[in-house]
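Our next item is chain A:
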Amino acid sequence: MVALPTTPADILPFVIAIVTSHAFITIVFFPGFIHLMLITMFLTWYERKILARIQLRIGPLYAGGPGGILQPIADGVKLIFKEVMVPYKADKPLFLGIPLALVFLAALPFAVIPFGQNWVIANLDVGIVFVFAVTSLFPAMILLFAWASNSKYPFLGGLRSLFQQVAYEIPMWIATLSVVMLAGSLNLVDIVNAQAKLWFIIPAFLSCVVFFISIMAELERLPFDLPEAEPELVAGWYTESSGAIFMLLFLGLYMKLYLMSSLVTALFLGGWWGPAFLPQPVWFIIKTIFVATLIIIPRGVYPRIRVDMLIRIGWSRLLIIALVNLFVTIFLLSTGILASWGL
Partner candidate 1 sequence: MALDPWLAIIIWGVLIIFLTGPLLTLPIFWSRRRPDPFRDMPFESGQVPQGEARTRLVMQYYPYLLMFVVFDVVGMFLFAWGISFNAIPLSESIYVVLFVVLLGAPLGYALHLALHRENW
Partner candidate 2 sequence: MVALVNYIIVSAALLGIGVYGLTVKRNAIRILFAIEIIVNAANLNFAAFTRYMNPAQVTGQVIVFYSIAAAAMEAAVGLALILVAFRLNSTIDVRKLDKLKG
């Protein structure tokens, strides 16, 4: 860190030193804010395009750019100029505060996601547990927002969302535990470095499957989108949101989609590792978009399942599979089969 300026003449060099420092670039530009916003906006457009292709439609077209790629900007401008409506007898502080908190919580874990060997905001020793600790606050947020709306559909949707996220959080953690044991670290940079020779999807395949299904449920994606099931609950827990509140909620949800996809990439798909003709962050983003595509596609294909079945699958099937995989990992590690890959 550079010394604080003492004379007026020092201020300009100080500012330049700050702006060109690696920390500033990582926080503001690349894995930081601007990249995050651009990718999130891209994902909203990308999802609409993919769903349109599946259903033999065209999707967004007229907002400019190739394929209407400027659509998210048009949407944002539209939503930001709409009236902020708070339903009758709603809990105003919670109703307005939760969307901001949701975006904050969705964006905070990106600090520890490594987009490259040095492209990480905070090289945190408890990285993956930090991500889980922050994302475990989502159910409470959604329950509070649903409660604050003072409306029946959001409340039902919020309760469904609570139980669903709660049911799939533990299988997700146990599935990650195998990866943590293989890498011997909670630091995401170390975890990706441990995959230089062998991606963890191979020794921990069951984990990967469990983790993927769990994040589908955490993200409330089809076939697990009961909290926002259109035919039953209008729009689920965000029925009453409109304008800027709706925009913030969607920003948060798509950031969470990107976050979970990047977690799959970092934990199972070898993170930034790939043939050297592309730089590391590009590989990471390509893999992440691929995972996001896998998460989006079922929305155009599958029906949804019943809520009690959904919760039971999480607890009785996925948790058991994750625990079985834990013992498989113990076996693999204790017999030293993976020693030739440096694990």
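With respect to how the candidates were assembled, all candidates are chains of the complex that A comes from, given by their letters.
Quick note on the criterion: a contact is a pair of C-beta atoms (placed from the backbone, for glycine too) under 8 Å apart; a residue touches a chain by one contact, two chains touch by 3 or more; residues count from 1.
Values in this document were obtained by computation on a predicted structure and should not be read as measured data.
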Have a look at 1 or 2 and point out the one touching chain A within this complex. 1
Okay, in this complex, where on chain A does candidate 1 touch? 1, 21-23, 26-28, 32-33, 80-88, 90, 96, 99-100, 103-104, 107-108, 110-112, 121-125, 129, 136, 147, 149-153, 155-156, 159, 163, 166-167, 169-170, 173-174, 177, 180-181, 184-186, 234, 239-240, 243-245, 247-248, 251, 308, 311-312, 315-316, 319, 323, 326-327, 330, 333-334
